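Note that this complex is displayed minus one protein chain, with the remaining chains in position.
Naming follows writing order (A, B and C), and every chain is counted from residue 1.
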Amino acid sequence: MKKYFANIWGTITTLKTGMGITWRHMMNIKKDNVTLQYPEERWPRPERDIGFEHEDYNVIRSRLHVDIDDCIGCLKCERACPVDCIKIDTIKAPTRGEDIPNIGHTGVTENGTNKALVVSRFTIDMSECCYCNLCVYPCPEECIYMVGGPNSPKHPIDYEFSEFDRKDLIYEFSKPLTSEQKSELMNPKPDAEA
Amino acid sequence: MGVVQGDQMVLNIGPQHPSTHGVLRLKVWTDGEIVSEIKPYIGYLHRCFEKHSENVTYEQVIPFTDRCDYIASMNNNFGYVVTMEELMEIKVPERVEYIRVIMAELNRIASHLLALGVYGLDVGAFTPFLYMFRDRERILDIFELTCGARLLYNYMWVGGVSHDLPKDFERICIGFLDYFEPKIKEYNDLLTHNKIFLERTADVGVLPPDVAINFGVSGPNLRGSGVNWDVRKDEPYSIYDRFEFEIPLGEGEFGTVGDSFDRYWVRMCEMKESIKIIRQAIKDLPDGDVFQTIPKKIRPPKGSIYRRTESPRGDLGYYIISDGSPIPYRVKMRSPAFTALSSLGEIAQGWMLSDVIAILGSLDIVLGEIDR
Amino acid sequence: MTPTEIKETLDREFPGSVIDNEELAESQIELKPDQWLEIATYLKNDPGLNFDQLECVTGIDTGEDGPLQSRYNFHSMEHRHKIEVVISLDRNNPKVASIEQVWRVGDWFERETYDMFGIIYEGHRDLRRILCPEDWEGWPLRKDYEAQETYHGIVVPKIKEEEWE
Partner (left out) sequence: MTVDNLMNWFAELGDFPELAFILAVLICAVPVFLFIAIYALVAIYGELKISSFMQDKVGPMGQGVGLHAGKWGLLQPVADALKLILKEDIIPASADKKLFILAPFIVFIGAFIAFAALPFNQNLIIADMNIGIFYILAVSSLGVIGLIMAGWSSNNKWSLYGAMRSAAQIVSYEIPAALSIIAVIMLTGTLSMQGIIQHQSGFVWGILPNWIIFQNPFTFAAFFIFFVSGVAECNRTPFDIPEAESELVAGAFTEYSGMRYAFFFLSEYANMFIVSGIAVTAFLGGWQSPIPGILNSPGWGLWWFMSKAMFLIFVMIWFRWTFPRLRVDQLMNVCWKGFTPIAMVNIFGVGIWHLMLG
C-alpha cells in the first residue's frame, strides 16, 4: 500500500521537475533562442555564441574552384579523386611557356613554372563530388581549392549552388576552345615546324 | 492466467518508418499487441564499401569509412588510421595523437547526444531531442572550424591529420565543455528521472550478459549489461592509456541489469567521461608539426592485420590485407551495430509493439554501418 | 595464453588438424575444415581457452586459382587473449561447418560471408543473402566477379564514362 502512494508521489514530483524545465526554457526564450532566420541571417553567424570569427576557419568545404591560368594539367587532382568526378583533357602546347593570345592561354603560372600543356577541358561534376578535399593537397600550383576559409578574400563563402538541371552542376573551368582551334593546336602547320 | 492465443498478424515495420534509425525492415509476427517473432531485413543501404576499397588507393578509402557510420565519422577514420599505422609501423607525433583523441571524444559526445535524443523521440518525448541537438550543433561548429566539414570529415589521415587546429582552439573547446556540463544535469531532470520514461524503459528489453557476449554485442549495449569491456581500457590504442577515466556499467537501479534504461544511462555517463578525457587532453596538448609523418605514397608491406577501436556504438574492427601495392587487397569492417541488431530478434520477443521501437532505440543502431 | 601455446593445445587435442603455414602471422592458426565444429566447441567450452566472443568472420578470395579463406577472430573476455583461425576452402565447392549454434553472432557473420563469397556454411539454420537482394546472381566480393546486366529489368549502372546524356 505504501509503495502505491510513494509511486504516485514520485510520479507527481518528477513530472513537476520536467514541467519546470520546459517552463524555464519558455520564459527565457529571448536569451537562448537558436533559430537562424535564413534569408536575413546567413550561415556562419560569426559571433555564434562560441565566439570564433569567420576568418578563423581553416577551410570551408562548400564548392570547388579552379584558377585555370595556374593549372599545368598534371592530372594529380584527377588521380586523387576517390569518385573520379574530375575530367581533364590536355593538348601539347606548341612551345613551352609561350602565351597563345587568341585562346587566352598564359604560358607562365603565378609562381613561375612554364606550362607545357594547354588544358582544353577541365570539368568537375559537383553532383558526384563527395567534398573530401583530397584533390586540393596534391596540386603543385595550389590552383584547385574549396571556396571560403583562407581563400575567402578572393571568394566569399557560398553554399547556395543548387541548380534546376543536373547538367548545370558540371562546372567547366577551362577556356572555351572551338574545334578548329583545337585541331590547329593538335597538328601545328608545317611552316611552324620548319 | 493463460495468455489468450489469437491468430497471428504479420506486420511490416517497413523500410520507410519514422523510427527505424535508417532504412531497416522489421518483419514482426504479432498476436494483438504482443510480438511473438521479429526478423530484421537489412541491405537497403548497402553501398559496397568493401568492393570500393578494393579499387581505390589507401588514402582514398578514408572518405568511404566516413560514410559507414555517418554519425561518428571521426571514430571510423580513427579506427582505420590506427590499423593502417600499426600495419605500416608509423609512429605519429604527439600532437597528432592528442588532436585525434580530442576529436574522437568530441564525436563520441555528438553521437551519444543523437542516440539519447532520438531514444527520447522513440519513447515520445519531443523536447529533449531538440535540446540535445542544439548542443550537438555546437560540437559540429567546432568540427567545421577545424576541418571545414560538419558530418563527414575525412580529417584523420594515415600518419597525421589533414588540418592543424585553428587559432585559439583551446579557448573554444573549453568554452563548449563548460557550457555543456550543466546541460547533462538538465537532460537528467527532464528525461532520465521522469517517471513515465522510467516506466517505459526500466525492465524492457533485458539483455543478459552471457547472451550479450554470445551475440557479440559491444560498446554501451554490452556495458549496459554489466560486462566491463572497453577497448580504450582493455586493448589501449593511440594514447588512451595516459588518461584516467572510469567505465560506466549498468547497475540496474530501476530494473534488472541490462535493460533499456541501463543502456541509456551508460551512454549518459559516458558523455561525462568523454568530457574528462577532453579536458585532460587539452591541458597537455603539445605543439609540433602535424604533416610530418604523412607518407607521400602509401605502400604498406605485404600482410594482414585486424585491429579494434572503441566507436560510440561498440567495437569497430578493421581487417586490412595488403599485397604491397598502393591498392588495398581487402578491407573488412566489423560493424558494432550489425551485431547489436542481430540480437534484437532475441531480446524483443514477448514485448509489445511500442516496446520493440523503444528497444530498437536503446540499441542505437545506424544502418549506414550495418549495411556498409 | 600466447598463440603458440594455443597452437600446441589444439595440436594435442586434435592431432593432424593444424597445418603450419609460414606466410601466416604468429597469432594465426590454419586448420583443416573437416573437424571444425568440434574444434570450435572445444575452443568455446574449454576452461583454459574459454573463447566466448567471436569478434569477426572475414571471407578472403586469395586470387585467381588460390582457395577461398574464411578467417575467424576469437577473443576471451576472461583470459583477455586472442587467436585467429584461418580455414582454406576449395574454390569451386567451398563448404565448411557452421558455428552458428556455438556463437549466435556467427549467424549474421556467416550469412554475410556467404552473401559476399558464396562459402556455404553447413548446418546454418537460415543461410540466405543478408546484404544483397535474395535473388542476386554471383558473389560480389570474389575477384572474378562480373556484375549482372539487369536486375528484374532495372539496368545495373556501369562506371559512367561520359556525363549525363
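In the analysis below, contacts are C-beta pairs under 8 Å (C-beta built on N, C-alpha and C of every residue); 3 or more make two chains touch, one makes a residue touch a chain.
This is a predicted model, so every value here is computed, not measured.
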Neighbouring shown chains of the undisplayed chain, as defined at the top: A, B
Omitted-chain contact residue, chosen from B:190, B:213, B:249 or B:366: B:190
Absent-chain contact - pick from B:127, B:188, B:280 or B:293: B:127
Residues belonging to subunit A that touch the chain removed from view: 8, 15, 18-19, 21-23, 25-26, 29, 32-35, 37-40
Touching residues (missing chain, whole complex) on subunit B: 9, 11, 17-19, 33, 120-127, 130-131, 134, 190-191, 194, 196-197, 199-200, 352-355, 357
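Everything below uses one rule, namely that only the chains that are shown with their structure count from here on.
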Chain nearest the overall C-alpha centroid of the shown protein atoms: B
Chain at maximum distance from subunit C, centres defined as averaged CA atoms: A
Cα-centroid distance, subunit A relative to subunit C, in whole angstrom: 42
For subunit B paired with subunit C, centre-to-centre distance based on mean C-alpha positions, whole Å: 25
Distance from the mean Cα position of subunit B to that of subunit A, given in whole angstrom: 29
Residue list for subunit A, restricted to those that touch at least two other chains: none
Subunit C partner contacts - residues on subunit B that touch it in the complex: 42-43, 46, 48, 50-51, 54, 210-211, 213-216, 227, 229, 234, 303-304, 306, 308, 315, 317, 319, 321, 330, 332, 334, 338-339, 342-343, 346, 371-372
Partner subunit A, residues of subunit B touching it in the complex: 56, 59-64, 66-67, 127, 131, 134, 137-138, 141-142, 144-149, 152, 154, 162-164, 166-168, 172, 175-176, 179, 186, 189-191, 193-196
Residues of subunit A that touch subunit B when the two form their complex: 10-11, 14-15, 17-18, 20-22, 25, 34, 44, 48-52, 56-61, 80, 82, 130-134, 137, 146, 149
